[in-house]
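Yeah, one chain of the complex is gone here, protein chain that is, but the others are all in their spots.
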Amino acid sequence: MRAEPLRLALAAALALWLAMPLIPLAIWSFAHGWRFPALLPGELTLDAWTYALSPASGVLESLGVTIFIGLAVTLLAALVGVPAGRALGLHQFRGRGLVLMLLLAPVILPGIAVALGLHGVFLRLGLTGTVTGVILAHLIPVLPYMTLVMAAVFAGFDTGAEEQARALGARPAQVLWHVTLPAILPGLMTGALFAFLVSWSQYLLTLSIGGGRVQTLPLVLFTFATSGRNDVTGAVAMIYILPGLLILALTTRRLTGRSPVLGPGIGPGTDR
Amino acid sequence: MTALRLSGLTKAWSRTAAPVLAGLELAVEPGRLTALVGPSGSGKTTVLKLVAGLLAPDAGDIRLGGRSLLGLPPERRRVVMVFQAPQLFPHLTVAQNVGFGLRMRGLPPARIAALTEAMLDRVQLAGFGARLPAGLSGGQAQRVALARALVLEPEVLLLDEPLSSLDASLRDEMRTLIRDLQRATGVTTLMVTHDQTEAVVLADRIALLLDGRVAQHATPEEIYRRPASLRVARFFGGVNFLPGHAADGVFHSAIGPLPIAPGQAGGPGLLTIRPEAILLGAGPLQASVLGCSFLGPQTRVTLDLAGTLLLAMVAPEAARGLVPGQVIAATLPPAALWVIPETAAPPPAPGP
Partner (left out) sequence: MLAPALLVLGGLFLSALGLTFLRSLRYMPAIGLTEPDLAAYAAILSSPDFLAALGLSLWIALASTLISAALALGTALLLRRGFAGRGPLFFLIQVNLTVPHVVGAIGILYLFSQSGFFARLAHAGGLIDRPAEFPALTHDPFAIGIILLYVWKEVPFITLILLARLQAIGTDPEATARSLGATRWQAFAHVLLPMLMPALLAASALVFAFAFGAYEIPLLLGAHAPRALPVLAWQGFTDVDLAARAEAMAMAVIIALVGAAMLLACARLALPAAARDAR
C-alpha cells in the first residue's frame, strides 16, 4: 500500500489539529504566572481550580443553573417533541415539507434575529431576566432537534407492535408504557442528549433573555475570558466541556467505538 | 475475439483465512458466453473482479490474447464489468451514461452521440437518451448498463448476476436480450450466476467453481449428463448414485451387471443416471415402487431396485395407477448411464 504512510501522516496531522486548541486551556488551568515567552508554565498550581470551584467565583452556581435549565429544556422538548416526531415520522401529509422547513428554520437561521425580537416579546410577557424565560427561549433551537431525531426514530418504527398489544387487550396508556416507550427509548436518549448539549452551548439567547441576571456557564466563561485571568478561564473551560465529554463517554457503543453523537448532523451552530 | 486464460489464480482475504480461490485454472472460450456457477461464497464475483482489475490476485496470471493483464489498472484492460445492480450514474442522463466510457477515452462528441444512439437502439431503448436513471424501471436500467458496456466493444464482458435483481417476468426478456446481444457482437462473455437453470439456458459453456477451483468446465449438456465428480453432479441436481465397479462396458453393482456406453473410466466408481432417463413399464429390471408424487408436468416415482433407492421422473401417464409396493419393470438405458470415477466418498441417499 504505497498510500499508507501518507495516509497515516495526514491522520496524525489531523489528530494534532483537532486536539490542539484544547491543550493550552488545560495547561493554563494549572499554571501559575505563565508569561511570554515561556513555552511552559514555570510553576504548576491548583489555585485556578480552587478559585473556580469556590463560591466566590460563581462558577458552581452557574453550573447548577445551566444544568437545571438544560434538564428543564430537555424535558419540555421531549414532552412536545416526541408526539410531534411521531406525527412527522409516521405519516405523510400535505404540508409536510412546510413543517420541515419550519423545524429547520430555527436551526439554520442565525440566532441573533430571534434573540433581538424575542427580547421584546418576553419583555411584554414579563419573562425577561427569569430562568423560566431562558428555558422557553432555549426551546426554540432545541425543539427542532428533538423533533427531527424522534421523526427519524419513528420513521423506522413498526406500529404493528402497538396494534398487536391493543389486540391483546392493552389500554392505550399501557401500550405507550410497555410497547412504544421501550422501543423508542434509545432514540429518545439520543435526542435528549442532543437537546441538552444545544441548551448547554447557548450564549446570545441567554444573554438577551436573561439580561445578565441569568448567568449560565458560557456567560461566566466569556466574562473570565475577556478579563485576562487565563488560568481561571482554562479551569472554567475544562468544567464547561465536561458534560459533553461525559455524554460522549456514556453513549459510545463499545463495539463500534462510535457515539450517537455522530448521528444526524444538522446545524453547525450547536456544539455536538 | 481473444482468448482469456486464468491460470493458478489464488486469492485469500487475509493471511490466516483459507483462500477463496486456490490455483484456479480456466480457459474461457473466445466469442462465447461462459457461465461461472457455484455455491454462494465460492468466489465467483471475486474471479470477475480479478479479471476486471478491481482486485489483485495473490498468485497466478490472467492473460488476454496472450498478454498478461496483471499490473494493468482497470481502465486499461479492455475488460468491462457490469455489476449486479445496474449502477447507473444518477447525475447523468441515459445517453450520458452509455457514452461515459467513450467520453473517458476522449472520443469527439459527435462520434459519441452516434455510437450511443446506435447502441440504445440495439437494446430497444431508442429515444430514452434524455431520461434520468431515476425514471427507469429495473429492466430498462439493466439494459442501459449493458449498452454502456457493449458500446465500448470490450474484449471481455463480465456480468455479475445480471438477472438476479429482476423479477421473474422480466428475466426471460433479459435472458433473450443478453443471448442475442452476445451472439450479435461475439464478445467473449463471462457471466456469474447462482441459478443453474439460467446457466443451462444461456451459456455455451459452464464452469463450476468449487473449493476455489474449477471442478468442471463443459457444455451444459456435458455437465448435466456426464458430471466429473459427485459434487458436480449433486450441484446440478443429480440424485441417483450407485456405487460399483466398471469393466469392459459393464458396470457391476448391487443391482447386477448393467451395460454401459463405451469410453467410460474403468475401475471403481459411482454410476449415475438422470431421473428423467429412467424408463418404466418395460425392461429387464424389476423395481418396487415406494411412492409417487404428481408434480404437474411430471410424476416423481421413488423406486427400490435391488435395495438401491432411485428417483425417476416420468410422464404422468406412465405412472398412472402405480401404488406403493407394486413391482414394475424398468430400464436404465446404457446411453444415459455415466460412471463417476471413485473418490473415497460413501454412496449418498437419493433425494433433493
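Going by the order they are written in, the chains are A and B; count residues from 1 in each one.
Going forward, a residue touches a chain if its C-beta (ideal position, glycine included) is under 8 Å from a C-beta of that chain, and two chains touch if they have at least 3 such contacts.
None of these values were measured; they are calculated from a predicted model.
Visitor: If I consider the whole complex, including the chain that's not displayed, which of B:134, B:168, B:282 or B:335 touches that chain?
Guide: B:134
Visitor: What does the interface between chain B and the hidden chain look like in terms of residue numbers?
Guide: On the chain B side, contact with the omitted chain comes from 52-54, 73-75, 79-83, 85, 87, 89-91, 100-101, 104-105, 134, 148-149, 152, 158.
Visitor: Name every residue on chain A in touch with the hidden partner chain.
Guide: Residues 4, 7-8, 10-12, 14-15, 17-25, 28, 36-39, 80-81, 83-84, 86-88, 97, 99-106, 108-121, 136-137, 139-140, 143-144, 147, 197, 200-201, 203-204, 218, 221-222, 225-226, 230, 233, 237, 240-241, 244-245, 247-248, 252, 257-259, 261-262, 265-269, 271-272 of chain A touch the chain absent from view.
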